[in-house]
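Omission of a single protein chain aside, the complex is shown with its protein chains in their original locations.
Moving on to subunit A:
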Amino acid sequence: MTWETAGGLYNYWIFILLMMIGFYTVIARGNLIKKLVGLNIFQTSVFMLYISMGVVDGGTAPILSDRFTVYTNPLPSVLILTAIVVGIATTALGLALVVRIREAYGTIEEDELLALDHEDFPAGRTSAGDTP
């Protein structure tokens, strides 16, 4: 692979970078809101992958007209519309859960939550699961 082809694929590099940033945030951050933000970045990067692969150089939106002959593939964009809706639903639900967690525990920091769970269940075996 030459530098030129690698550079020409820059949107895919951005996809990979965003994906890694998002995934890292999900794993490494202890704050539940920050985790959700990371999850969002992770999901958004996929939109970029799909839309990049559908684009045709110099193509227009797929509208029937005599003036255009080259069209961009509309299917990936349509798929991503669905994925965006799913992403919104997930984020909304996640944030709602964080609100309830904050009401119930008084904190949204992972390590403090874990400590509180251990107080609830002294044996320590019944906590809600390990850190994702």
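Quick note on the criterion: contacts are C-beta pairs under 8 Å (C-beta built on N, C-alpha and C of every residue); 3 or more make two chains touch, one makes a residue touch a chain; residues count from 1.
In this text, contacts and distances are computed from a predicted model.
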### Message
Which of the following is the UniProt-recorded protein name of the chain this complex doesn't show: "histidine kinase", "Cation:proton antiporter", "ATP-binding cassette domain-containing protein" or "Ring-1,2-phenylacetyl-CoA epoxidase subunit PaaA"?
### Response
"Cation:proton antiporter"
### Task
Based on the whole complex, identify which of A:Ala6, A:Ala61, A:Val86 or A:Ala115 touches the chain you can't see.
A:Val86
## Note on the structure
The missing chain sits against subunit A at residues 19, 23, 26, 32, 35-36, 39, 42-43, 46, 49-50, 53, 76, 79, 82-83, 86, 89-90, 93-94, 97-98, 100-101, 104-105, 113, 117, 120-121, 123, 125-132
